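Of the protein chains in this complex, one is absent; all others appear in place.
A and B label the chains in the order they appear, each numbered from 1.
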Amino acid sequence: MELLVSQIINGLTNTAVLFLAASGLVIIFGLLDVVNMAHGEFIMLGAYSACVSINQFHFPFIIAVLTAAVFTGIIGAITEKFIIRRLYGRVAETLLATFALSYIFQQTIRSIFGPEDQLMALPINAALNMGNIVIPIYNLLLIVVSILILAGTMLMLTKTKFGMQIRANVQNRTMVQCLGVDSQKIDNITFTYGSMLAGIAGALIAPIKSVTPDMGLSYIVDSFLVVVLGGLNSIFGSFLGSFVISESSTVMAGYMSEITAKLLIFIIIIIIIRFKPQGLFFAKDKR
Amino acid sequence: MFLELKNLTAEFNGFKAVDKINMVIEKGETRVIIGPNGAGKTTVIDMLTGKTKPADGEILLEGNNLAGKTPYEISDKYKIGRKFQGPNVFDNMTVYENLEVALSGHNKLLQTFFFRRTSTIKKRIYNILEKINLVTQKEMLPCFLSHGQRQWLEMGMILAQDPDIITLDEPAAGMTDDETYKTGEMIKEIMHDKTVIVVEHDMDFIKQIAKTVTVLNQGKILAEGTYDEISHNPEVIKVYLKTDDEGPV
Partner (left out) sequence: MSKLKNITVDKYIALAIFIMLLIIPFVSSLYSVQIFGKFITYIILALGLDILWGEAGLMNLGFAIFFGIGSYIFGISMAIQKGLPAFMSFGGITELPWFFAPLQNPASAIILSVAVPIIIALLLGYFIFKSQIKGVFYNIITLAFVALFELFIVNQQTYTGGASGINGIATGVMTLRLFGSKITIIDWYYIAFISLIFIYLFCLWLHKIRFGQIIHAIRDNEPRVQFLSYDPAVFKTVTFAISAAVAGYAGMLYVPIASFVSIDSSGVMFSTMVIIWLAVGGRGNFTGAMVGALLVNFLQNTLSGIFGGMWQIILGICLLLIVMLMPKGLIGSLVEWQYMRRVHGSEKKETKITNREAEV
């Protein structure tokens, strides 16, 4: 029983990490129809900027997270303005361009910091002791933050005027422009927001996972699995997708190697979408 | 009874685009379906060709139910061909290649590896090119053709496909009067031994080609009869002819 509970809590932490990693990707795809292959590298940039803020400048953790968000946000805004904007509607070119970008980011970081793992101390060392179960407070924090991001994003999209503009912009650009809204600016802000989420994810993940130039890859692959399961344009679907994948891999990892578990989950997902091509949850369509 | 639609229903998120329609079409008939925008005309064609899955009802072709089958099964096994609304052709392939891809009888996977362009096949494609007036354009990409010519190319593809039943979704849409007339003659001449189902707006065009007309309104059948009966039916005039600016007044 205790083992089960602690496994579930572990799974929740992994859910939070995975959702944080996937959320920016889902937002950018759902709202802009752009698959950002460099998303994993935005997470990586967030993690590195947090490491630098803490290890070099000794900023407090919260400031490091904000720095990461601002840094990746700026990079995202520039990327959108000079690259993505010219390629809207051209799926293959967008994929290739962001692919090239991920390559550039990775190699740049590698040539500055080298291939080795960057270390970052856990900002909160305390843990919750319940009988034999030990839950690090930091893991709880991750869970809370991911729920906040989920709720905040959904509220922003449905309740605020800006959110309505974003959604209207997705549905009918020309009409939105006729109403006097600068839809290019909305695109830019949306992409920036998605990139900032990636940066925040990177900074939050940095203390508990390894930080290397190619760390983005594993997150983008997992995010993609989430997206395949949960649908590319539903942020709530991706939350559920993260939950299913993390819980099942955490539980399965008790019986086999984590990699075998992941491979098995991948195969199961492929078989599931054979019979339920819309994704398990709220995906509207598959492009 | 050749083709029968029984209680055919299409639903999109609870909205019934087509609501329990019944229709019988005899072999060799040319049937025109008309109706105002949103009446469900294209949806009927969609269900017939497998693009949309009916929510309910049956599509019986000589006793076989086609409802819910895939488009390639319907076009392959049951020989129903389709011309889309607005020309839907392969834009990066030449006119000749478009017809060759559509050519029937060599569609199984292995056949596509051992297909030879024999003189019979070349002659068959050449005949189609003549019928659709595109002989000199055969090496051109469809994007260089006029709108009318692209429509004809798609008609040619249907000829190459050689189905038993041909569905045409607004074959004269966007054509000049002259082109429309030519298209009507084309349909009459080249498809005389086929069963043809046409969705159309243009009343002159309908008069030119149709014997029986079915009028749809809001997913239901409003009236059915000859062109003269329909054009004098007071109810049809009320919902369709008077409100639609494309129809004659």
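As a working rule, a residue touches a chain if its C-beta (ideal position, glycine included) is under 8 Å from a C-beta of that chain, and two chains touch if they have at least 3 such contacts.
What you see is a predicted model, and the numbers here were worked out from it, not measured in a lab.
Only one of the listed residues, B:106, B:123 or B:192, touches the absent chain: B:106. If you put the hidden chain back, the residue from A:9, A:50 or A:97 that touches it is A:97.
The hidden chain makes contact, of the residues B:22, B:70 or B:226, with B:70. If you put the hidden chain back, the residue from B:60, B:93 or B:190 that touches it is B:93. Contact between subunit A and the unshown chain involves residues 29, 35, 83, 86-87, 90-93, 95-97, 99-101, 103-104, 107-108, 110-111, 217-218, 220-221, 224-225, 227-228, 232, 257, 259-260, 262-263, 266, 270-271, 273-275, 277, 286-287. Looking at subunit B, the residues touching the absent chain are 49-51, 70-72, 75-76, 81-82, 84, 88-93, 97, 100-102, 104, 106-107, 109, 111-113, 115, 136, 157, 161.
Here, only the chains that are shown with their structure count from here on.
Separation between the centroids of subunit A and subunit B, computed from CA atoms only, is 47 Å.
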